[in-house]
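With one protein chain withheld, the remaining protein chains of the complex are depicted in position.
Right after this comes subunit A.
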Amino acid sequence: MALCLMLGGCGVLHRGFLSPAGPVAAATRDEFLWICLVMLFVIGPVVILAPLMAWYYRLANTRRVYRPQWGFSWPLEGLIWIPPSLIVVGLAVYLWRDTHRLDPYRPLPGQAIEIQAVALDWKWLFIYPTEGVATVNRLVIPAGRPVHLSLTSGTVMQSILMPRLVGQIYAMAGMRTQLNFEADAPGTFLGENVQFNGPGFQDQRFEVAALGAQAFGQWLTAIRARPERLDAAAYATLARRSTLSHPLAFGAVAPGLFGRIIAETVRDGAHEGHALAARGMGQP
């Protein structure tokens, strides 16, 4: 019964990085399993020895040796200091290599598509600068092709996490952070903000849709045909604190919007987009 629950319940792990849908998440999972394996050897002796020792030398067990004045042994000291240190040295080498290999700023091989993400309360704006389109709360990416995501925030600090694709990075106002990832195959995945940012936090989730090359092209054509335009006024409305019931799409974007959002926040601490609108930024 309990076992069934465990097995059935462990299905939830398919939602996370242990069921990767891209090369970065796959490498992360491998590293996770590898460290778990090493650590089992480290924690195993303690987890077994502590209760065993207490039980074996319990007071009622009068046949055991009692050495109240025994409190030091060089060989034991060596055993408890040296092997753990060596394991940490080994893990450190491994950690140094993988932190660089899986650095979120490190570009993936191949021609990456450039996307810019702006964290707003309580929604995500995705701008496709080359394609000149934008979406809100839906990130559409071509499967099998690397994505280079630039992030900033139009409001407080947030953190983007797409568990099956890649780990998180903070989005901070006035700054640009980066994330490189890729989806192996077409599919839909969950994306979320995991840094608390107010009453709409739990609703700030979005769908990541990885489309095949052809489907992605069709999607682009369809979205470009839409009349909505993301200019300063539209951005100001969007940046107000609100949750959206459904994703939005913009057929055109004012050029350089992402850079100006950063610049404006550095200067004025703009929030909720009011300062941007007041300056008439992004007018055609």
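Assume a contact is a pair of C-beta atoms (placed from the backbone, for glycine too) under 8 Å apart; a residue touches a chain by one contact, two chains touch by 3 or more; residues count from 1.
Rule of thumb we're sticking to: contacts and distances are computed from a predicted model.
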Omitted chain per UniProt, picking from "DNA-binding transcriptional regulator, PadR family", "Cytochrome oxidase/ubiquinol oxidase polypeptide I", "Carbohydrate ABC transporter permease" or "Cysteine desulfurase", is "Cytochrome oxidase/ubiquinol oxidase polypeptide I"
Tell me which of A:I113, A:M175, A:A215 or A:A252 is the one touching the absent chain.
A:M175
Answer key for A:M157, A:A215, A:A233 or A:A252 versus the chain not shown reads A:M157
Touching residues (missing chain, whole complex) on subunit A:
5, 8-18, 25, 27-28, 31-32, 35-36, 39, 42-43, 46-47, 49-51, 53-55, 57-59, 64-73, 76-77, 79-81, 84-85, 88, 91-92, 95-96, 98-106, 155-157, 159, 161, 163-164, 166-170, 172-175, 177-178, 190, 192-203, 205, 265-271
